[in-house]
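I have a structure here, written as structure tokens, and I will follow up with some questions on it.
With one protein chain held back, the other chains of the complex are shown just where they sit.
Moving on to subunit A:
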Amino acid sequence: MSELQSSLLLKKQLAELNKNPVEGFSAGLIDDNDIFRWEVLIIGPPDTLYEGGFFKAHLYFPKEYPLRPPRMKFVTEIWHPNIEKNGDVCISILHEPGDDKWGYEKASERWLPVHTVETILISVISMLADPNDESPANVDAAKEWREAYPEFKRKVARCVRKSQEECS
């Protein structure tokens, strides 16, 4: 897979998303000249604590995409057990396949070269609705989610409000 093929594949996905937008997010590039760095806006999924929020995130694709997964980072502040405090998204499908030191993840849950921006974002949106506290990236958020839910809710609500202000 050459860098040219990788960029063609990403261009194809961008064109397709522009033509047929997918509910729940919009996608574009950070810089029009760099197909490997995307900016997406995720709409907080309805019937979740994140409803009403507009969360901006960046996707950084390696030159070996789709053999290797992109990194994803929220730019808008967000409080969630599977998102680090600095915004880095930690979900198993963005992990490269291989030796799993902890034995949590089946190969089927890891990165596969058939994943696209769309399938990644669908996973991220479902993660917002349904956190996985077995492998938290934000330990404090995970602890609150389990043991101090009202406080967790308050923090998420603050992020939602902030995201609305930033977006307006």
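The criterion applied here is as follows: contacts are C-beta pairs under 8 Å (C-beta built on N, C-alpha and C of every residue); 3 or more make two chains touch, one makes a residue touch a chain; residues count from 1.
Going forward, contacts and distances are computed from a predicted model.
The unshown chain of the complex is recorded in UniProt as "RING-type domain-containing protein", chosen from "RING-type domain-containing protein", "NADPH:adrenodoxin oxidoreductase", "ERF1 methyltransferase catalytic subunit MTQ2" or "Protein farnesyltransferase subunit beta".
Residue in contact with the omitted chain (choice from A:Gly24, A:Pro45, A:Pro66 or A:Pro131): A:Pro66.
Considering the whole complex, the residue from A:Arg37, A:Lys56 or A:Lys153 that touches the absent chain is A:Arg37. Of the candidate positions A:Ile78, A:Leu121 or A:Ala137, contact with the unshown chain belongs to A:Ala137. Although one chain is not displayed, subunit A still touches it through residues 1, 5, 8-9, 12-13, 31, 34, 36-37, 60, 62-63, 66-67, 71, 84, 88, 90, 92, 95-102, 104-105, 107-108, 110, 112-114, 135-137, 139.
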